[in-house]
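All protein chains but one are shown in place.
Letters are used for the chains, namely A, B, C and D, taken in the order the chains are written, and counting of residues starts over at 1 for each.
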Amino acid sequence: MLSSAILTGLVLGGTYALVAMGLTLQYGVARIMNLAYGDIVIAASFAAFVLFSALGINPLLGMLLILPLGFALNWLIYAILLQPLARRSRDRGRLEGDSILATFGLLFVIQGVALVIFGSGFQSYNFLAVPVNILGTIVAANRLLALVLAVAFAIGLFVLLTRTRFGTVIRAVAANPASAPLVGVNVDSVARFAFALGGALAAAGGVVISMYLTFSATMGVVFTMKALIVVIMGGVGNLMGALAAGLILGLVETLVSTYIDPGLTLAATYLIFLAVLVVRPQGLFGKATS
Amino acid sequence: MKLAAALIALLALAFVPSLVGPYPLGLMIGILGYGILATAWALFSGPTRYISLATVAFFGLGAYTVAVLSETLPYPLVLLAAAAIGLVVALLVGLATLRLAGIYFVIFTFGLTELVRQLVTYYEVNVTRTLGRYVFLPFGPEHIYWQLLALLAATLAIAFWVRQSKIGLALRVIGDDPVVASHLGIRITRAKLTLFSISAVIMTLAGAIQAPRWTYIEPSIVFNPTTSFLVVIMALLGGPNRLFGPLLGAIPLFLLFEWLSANFPNHYSIILGLLFIAIVFVLPNGVLAAVDSVRARLTRKEASA
Amino acid sequence: MLEVSAISLHYGKHLALDNVALSVADKETVVVLGANGAGKSSLLKAIAGMVRPNPGARVNLDGVNLVGRPDHSFVEQGIALVPEGRGIFGDLTVAENLELGAYPRHARPHEARQRALVLDLFPRLGERQQQIARTMSGGEQQMLAIGRALMSCPRLLMLDEPSLGLAPIVTTELFAALQRIGQTDIALLVVEQNVKASLGIADRGYLMEAGRIVGTGSAAALRSDAAVQQAFLGGAAPTAISTGVFP
Amino acid sequence: MTNLSRRTVMQGLGVGAMATALAGLPVFAQDRTAIRIGYAISKTGANAAGAGITTTPNYLLWVDDVNKAGGIKLSKLGVTLPLEVTEYDDRSAAEETVRAIERLATQDNVDLILPTWGTGANLAAGPTFDRFGYPQLAATAVTDMAPQLAARWKHSFWMLGGGHDYANALVELLVKQRDAGTINNKVAIASVADGFGIDLSKAATPAFTEAGFELVYDKTYPLGTSDFAPIINEVSGLGADTFVAFSYPPDTFALTQQAVVADFSPKVFYLGVGTAFPIYPGIAGPNHNGVMGVGGIDPDSEAVAAYFERHIALNGQAPDSWASAITYASLEMLQQAIERVGDIDREAISAELSSGEFDTIIGKVKLVDNQLRSLWTVGQWQDGKFVGLAHTERDGSRDPVVPKPDWVPAT
Partner (left out) sequence: MSLLRLNNVTKRFGGLTAVNGLSFDLAEGEIVGLLGPNGSGKTTALNMISGYLPLSDGSIGLLDETISGLPPEHIAHRGVARTFQLVRALPSLSVGENVLAALAFRKAPLWGAGAKAEIDTLLADVGLGGRADQPADSLTYIDLKRMELARALASDPRLLLLDEWLAGLNPTELQAGIELISSLRQRGITILLVEHVMDAVRALCTRCIVMNTGSKIADGPTAEVLADAEVIRAYLGADHA
């Protein structure tokens, strides 16, 4: 029972981590507090849905198309919409305020376009809803996929960030963008790349969750908030933090549901989130600022 | 002189319900509601720059207090109880968030709102076995309007007083540099808690007063996180560090929402979103700052002419 | 090598630089002296491309005007700046900071050579390769900042008050290191308040006041000039400079 | 439209008190070129999905049907007039709903106002409809308070019953199955902690207990839950032949998927809102067969079949098999009431709605104390249709298939 609950929790946590990972990159490196993040996730879900139901393209193959599209779209969003704001305000507080306002607008635009195209109804389809038996616990393959992808992305990005020169450049921009030009780093293009990569990860999350979650055009904000919770709990800009926080939230939710009361799952996740911040104001893996 | 003008304006506004129809009155109620929330929000968040998303937590608690107590207590006592509950929760929240800053504070306050909503839901579902509650108070829109008008006047008066007072200066110092603040002898915790509580009590009352307008209260109605976001946007748009800034942010935005949802019900989202983006680019420092700069340009032109 | 002319810069309404011109020859060490607020830092930032001067300005490196290019491209042309406050990547290790120093394309092939040079100049950085930069002392951070700049194979290295806040013994070490750098192919442009020490390693100097260059001369001449002695080594009112000692 | 709204905004600024006074003037018959219908509906926000399935398409269909047929005949005025629509987005907020109705009633002076989607919003709108004397045909509100509300607001009509109706019908149906020996005595219930789930579970829990069932699981889960593995895992080990979820659409779909994955295939699998949605068979695949849920239609009714066809033709999607038909029927009632009154006299129309008998796609309908009592309460997917098994007034046209077919594992 316990092992089953833990496994189920980890699988759920994988979804949370997967959805949050792109946001931590966008916020940590490009310093964009992206309130439209969840709508990118939903947009990718719709794309996967269309490919699957209209063209019969397997979502896993669809990902090969949707990920680059997500990258390109977010690249454009940054270049057109956010880069001027970032240039205008080199200090962090100002950019935070501006990016909240601008991406709040973007949220409505993406949601509005989705509403016009797809209407407001629920969309859902089934893919990979096959049982996988792990140590006697049955989990759905599509949910397991989310966990596997979350772990793979986290490790892959971790290696990219810590073991390559380009990764060091990205971390340098994240830590001290004002100094980056001194070593010849084009902050704009690194931030744009990080934002676009974050967008591609969001798209990956969107494709995977569309295989098992019901979604609608107006649901993006749900994912934005969940992702923000995970990112903040893990510590801004920290991929491993996002992974850990996602898994912890999944575990807490499942354990509370199994052993206490399903009615308290969300209360428990918020409680654990708040408790973490009260004890560690910079998040699980964040650096103390002083 | 200014005081007299303010009182005359207040008096004039008090006669609005007898002059206009129900729909304009409804608009005024909406504007007052958001104007109060935005002004109260800026009371704390303007000088300290702590962006709080807990607005709707207090708003919702106010509404729920009315829903729970309106049958058993006389109305003034219900409002008093709402204020007291808002105060207690504000103190708890304030103490919990003392060490948080920046985005951590923002999302913490959001999480807190959701926690309050979840706990209220759980309590209602498992203890009272109902979710929605009904508020049948004998109030028409004009009664709600008058109460909101009084609350807005009080909020502006408090905001005015805070700006003149030592505590207002203390908050600005804290917002700039809390380390310096403490070394100058400012009791940071006390200053922050005081203003956060005042702001929260006002928000709670705003929720309490508007509850009878909906008849039916349930968590998804009164703890709607969109409200918190809108309040932040309105205050930022108007300029959170000016007395009338938040109010002047609330009015055009509210009317804009109304106009768009009426004229473009099917493309509301897209147009609104584009307008938001345009605002960020065109009015980078808020409406009042833009008005100021236009005025400055005009005076310069006059001077040179 | 470096010819700067007609640099003016506004911060809002404030005129920080007023039609400044200066030059640095190959391998030369040049120091800029002046009161706080005279515009020395702004000048270095303008030359390094960190701020964009008013139209008409020229920052010519071997005859090519760099003004208007993006900020990050200046270091690729061979102009490295060690800014005030050092600007190191505090969250990264010493080794990573140095690695980033060699990020400009032209510097990458020479990374190993430059690292050897830096570690020879500042042996302490070698001992601390894996340390997080932020946790080092002020003197070590300054060395790292200089080392990182050297990693970019600069032709011109600019330093903004490198000795600020450093203990006397570290200041001595620092100027010794700068002197060694000055003896290589690298030209130095230094802004300093430590007039004695900086003139000690410099070939030439400029005097700045209120955003303008008000005088220039060889280091030896400046050192021995009575008016400079008075203005910068105690006693006289700053107006002594503005009377134009070195027309 | 644009001019009107600009004027409205001006008034909001407190400038146009005069205009408001003028706007109160009655519209004379000879000016009339259309019957003006207004509604505020959730096009964005949390309620948009529900409204987009059940409410908006039916409003569009009804307007289309009426106008294609030439309009509504106002015999007292001697004209037949088409419908003209003013629509707003209430953004899923009660405050907006209330204000939009004020606007429709006093600013736009529409002839009739159609209600928004959802229980909470309809309750919130109640006093405002009442204040302006507009009939409110609440077709998507489930509340046990309906009798009291109908008494309080004379112009309100509650078309979808209360939690007790659905819970009792389900229990009654299951009692028969148990007594026949088809299912065992154990029942597991999971309810969404939101208005609908609580209303139903509050009614169902005592009903099951009184009927002698053993409730092996009876818990709520929060709105917005996305993973039901813990609940399904726990319930599957409890030996209940009957699983009941008073759930919302996303939960309904996720519960189905999870039950299939976990191979938890109880003999009775009953889910709340969403089972009756046209996309349910698409999501559940072959496994939709035999799943029970709230609502239902009469599969043998030609009127319903024709309604489905028209709905698909206009909206590109099928209606749901619960509240959609009720919504459409409520509009037919409204239309017939108007024609019988022969004028836009809202008092008379309300009175007719209260007392008259109407011929609708769900059959002959007569309200009892302003409530529609003739409702399909339990439905089941059989042969591609969500057929009604239990009805508040007549016998079910179909027998329940119990046990339902075993899940077909996904491939």
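Note that a residue touches a chain if its C-beta (ideal position, glycine included) is under 8 Å from a C-beta of that chain, and two chains touch if they have at least 3 such contacts.
If you're wondering where the values come from, they're calculated on a predicted model, not measured in any experiment.
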{"item": "Which displayed chains the unshown chain touches", "value": "B, C"}
{"item": "Candidate in contact with the missing chain, chosen from B:99, B:129 or B:166", "value": "B:166"}
{"item": "Per the touch definition above, residue among C:7, C:20 or C:33 touching the missing chain", "value": "C:33"}
{"item": "Which of B:87, B:188 or B:256 contacts the chain that the document leaves out", "value": "B:188"}
{"item": "Interface residues of subunit C (partner: the chain not displayed)", "value": "12, 14, 33-37, 85, 136-140, 161, 164-173, 193, 195, 231-238"}
{"item": "Chain not shown, touching residues in subunit B", "value": "166, 169-170, 172-173, 175-177, 179-188"}
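As a working rule, only the chains that are shown with their structure count from here on.
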{"item": "Most distant chain from subunit A by Cα centroid", "value": "C"}
{"item": "Chain whose Cα centroid lies nearest the overall Cα centroid", "value": "A"}
{"item": "Interchain centroid distance [CA atoms averaged], subunit A/subunit C, Å", "value": "43"}
{"item": "Rounded Å distance, subunit A centre to subunit B centre (Cα mean)", "value": "30"}
{"item": "Subunit B and subunit C: spacing of chain centres that average the CA atoms, whole Å", "value": "51"}
{"item": "Touching two or more other chains - residues of subunit B", "value": "118, 121-122, 125-126, 266, 268-269"}
{"item": "Junction residues of subunit A - those touching two or more other chains", "value": "111-112, 115, 261, 263-264, 266-267"}
{"item": "Pairwise chain contacts under the document criterion", "value": "A-B, A-C, A-D, B-D"}
{"item": "Sites on subunit A touched by subunit D in the complex", "value": "4-5, 8, 11-12, 15, 111-112, 115, 119-126, 128-131, 137-140, 143, 212-219, 222, 250, 253-254, 257-258, 261-267"}
{"item": "Complex contacts: residues of subunit A adjacent to subunit B", "value": "27, 33, 35, 81, 84-85, 88, 93, 96-98, 100-102, 104-113, 115-116, 221, 225, 228-229, 232, 236, 261, 263-264, 266-267, 270-271, 273-274, 277-278, 281-283, 289"}
{"item": "Subunit B to subunit A touching residues, read off their complex", "value": "49, 51, 96, 99-104, 107-108, 110-112, 114-115, 118-119, 121-122, 125-126, 225, 229, 232-233, 236-237, 266-277, 279-281, 284"}
